[in-house]
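Before I ask anything, let me first share the structure, which is written out below as structure tokens.
Heads up, one of the protein chains got dropped from this complex, but the rest are sitting where they should.
Entry: subunit A
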């Protein structure tokens, strides 16, 4: 099947079965490997992308279901002020160990702060609890998000 999907503002033509998850389209049909495979069942968040600005698990999102909606991936993160601020905070806090889950963590954090620029600690935990970090860098992830919220960075 041929699909036309908007990814990072660009229209991409994809020839794949309708059930193929967006994750595998991104990684292996389009060569965009920033979005990561972790579990395949939406339990770990490593594959998080934005669909119309909301965090979504690309491993469980059939390509045929996307339609007109806008997909944004980690490769596009630095194009928004919130994404850029989070990238910087991630580096300032030296958040990561292995780093494999961090694309998903950043995408979830960006969706959180875009929708709620001033979350409470509990709201940060609530938003981030779907993202596993096997290295358990949670303290630093939390701190980096809180730092950006404190700076009051918003997308215009």
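By definition in this document, a residue touches a chain if its C-beta (ideal position, glycine included) is under 8 Å from a C-beta of that chain, and two chains touch if they have at least 3 such contacts; residues count from 1.
Simple rule for what comes next: contacts and distances are computed from a predicted model.
A.B. asks: Hey, which one's the missing chain according to UniProt: "Selenide, water dikinase", "NADH-quinone oxidoreductase subunit A", "Aspartate carbamoyltransferase" or "Molybdopterin cofactor-binding domain-containing protein"?
C.D. replies: "Molybdopterin cofactor-binding domain-containing protein"
A.B. asks: Looking beyond the chains shown, say which of A:7, A:71 or A:101 touches the absent one.
C.D. replies: Missing-chain contact among the listed residues: A:101.
A.B. asks: Tell me which of A:34, A:64 or A:117 is the one touching the absent chain.
C.D. replies: Checking the options A:34, A:64 or A:117, the one contacting the hidden chain is A:34.
A.B. asks: Please give every residue of subunit A in contact with the chain that is not shown.
C.D. replies: Residues 16-17, 20-21, 24, 28-29, 31-41, 43-44, 46, 73-75, 77-78, 87, 90-91, 94-103, 106, 124-126, 128-142 of subunit A touch the chain that is not shown.
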